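Just one protein chain is left out here, and the rest sit where they should.
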């Protein structure tokens, strides 16, 4: 019964980090929504996959490093984390380059999951 | 002698109108600089050529129509107006689609003129 | 799902991303600078004509008129915001900024 | 002329525009999200390798490090803002936003 | 139907605020209700009462304030607002500053959440 009442909300992360604030303010929104006990999921497509790149060192740039916070999403009960396989491939990345291991999916599979959501939030 | 002292300033218009304010606020800057008796020129490349498209009717959108102001640039002694031939071609446009007749140039010719400027202003 | 696109296809790759994810039959709404995709005779026309085989494509007429685009690719529906809302009633919406 | 690029080549077409206008020998400075162009093994790598035959290409190292890009295409110079300023002393600058 | 609206971009610089407004007007005319309008990212700049556009141009912040006067909940994200210099002292009438929890509630309570923005 309780399960039925949860709202499916998906964050669609398409922007790379640091050049614009969308990845960061998107993450802030994910963390808040994670506390609301809804069914929150996150998918990384296009340049969004760069947000998960290992070895980000923002000290020389003087801005916040937040990639590690994505690794903490499980603590917020956000366990449905996906990435587009082809977006990684286009960028010369593999899942070993990422700080977490999202479930790799094809575009058609991602489209299907997007369709099942109540709400899609673009960042 | 007087001629020697003029500063060559070129506005490089690359953004289409209405979706963002750059074409409009760029035009406002052109009009002000035109009054300073410098050697101001304007080149339209990439989506910038759309700013010169004939038959723009912004009434249904409720925003300002300013394409006709480009036609008035001559009154401000701005007579060096160029457009990139290939940018028009890529967009299925010809000079007959434009409200003014800019001098059509190849990319290499535009690059040469850009190089001769003291200042390039991107909009 | 309704896919919306508001960026010029000549400067951005959003239309390509959208087409990679959109399911057969999903409608696409072009608005703001996204409407430049409908320009007949352009170099990206073939992408739009191909997309029309899989997707109904709409464009906000007020945005099209504001930009003086008079030669519109055949098969694209010009529509108003009532039509946008009507499509949003029937579909989830994802905007490809 | 020094050409600067601050947008990802995977979402924007600015790099292509820049390369169409840049003269042989003109330096190109990648900064902000523009540095993603240097990612070795990516689908746009061939464009950058081709461009390196005509242009010295620089990338701001602080931006590269912030994004964790460790495999950089060979021939691209990683540099700091002093280098950016030094290039701007020698060249007019045009930014391809 | 209940629509929620998120706006991620500022006024005038991009068309997003105009498109959102046109969408909302059409939705209201079709008999829908607006559950809330949430300003996030640069969208918070829509909510400054200091906006003073040329006389012959639309006043975008007034539009939002008028929708607020009609009872539509206009919410400005506090964290995003602080970064961009928006606080109570410059807030348009009929809007409020609050947290991302409000976006969550709009997402849950609306039948559809539509986002307008840029990149």
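Going by the order they are written in, the chains are A, B, C, D and E; count residues from 1 in each one.
Criterion: a contact is a pair of C-beta atoms (placed from the backbone, for glycine too) under 8 Å apart; a residue touches a chain by one contact, two chains touch by 3 or more.
Predicted model, so just to flag it, every value in this text is computed and none were measured.
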Missing chain: touched chains present in the view: A, B, D, E
Candidate in contact with the missing chain, chosen from E:41, E:65, E:102 or E:115: E:41
Contact footprint on chain B, counting only the chain that is left out: 7, 9, 15, 20-22, 25, 28-29, 32-33, 36, 38, 118-122
Residue ranges of chain E at the interface with the undisplayed chain: 10-13, 41-42, 45, 48-54, 61, 79, 82-87, 89-90
Residue numbers in chain D that touch the chain omitted from display: 6-7, 12, 31-33, 62, 80-82, 84-86, 88-89, 92-93, 95, 97
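Keep in mind that, in the parts below, only the chains that are shown with their structure count from here on.
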Reaching chain E from chain D through chains that touch each other, fewest steps: 2
Centroid-based (C-alpha) most distant chain relative to chain A: B
Farthest chain (mean CA position) relative to chain C: D
Which of C-E and A-C has more C-beta pairs touching across its chains: C-E
Core chain by centroid distance, with centroids computed from Cα atoms only: C
Gap in Å, rounded to a whole number, between the CA centres of chain C and chain B: 27
Distance from the mean Cα position of chain E to that of chain B, given in whole angstrom: 33
Touching two or more other chains - residue numbers and ranges from chain E: 8, 14-15, 112, 115, 117-119
Junction residues of chain D, two or more chains touched: 10-11, 17
Which pairs of chains touch, using the document's own definition: A-C, A-D, A-E, B-C, B-D, B-E, C-D, C-E
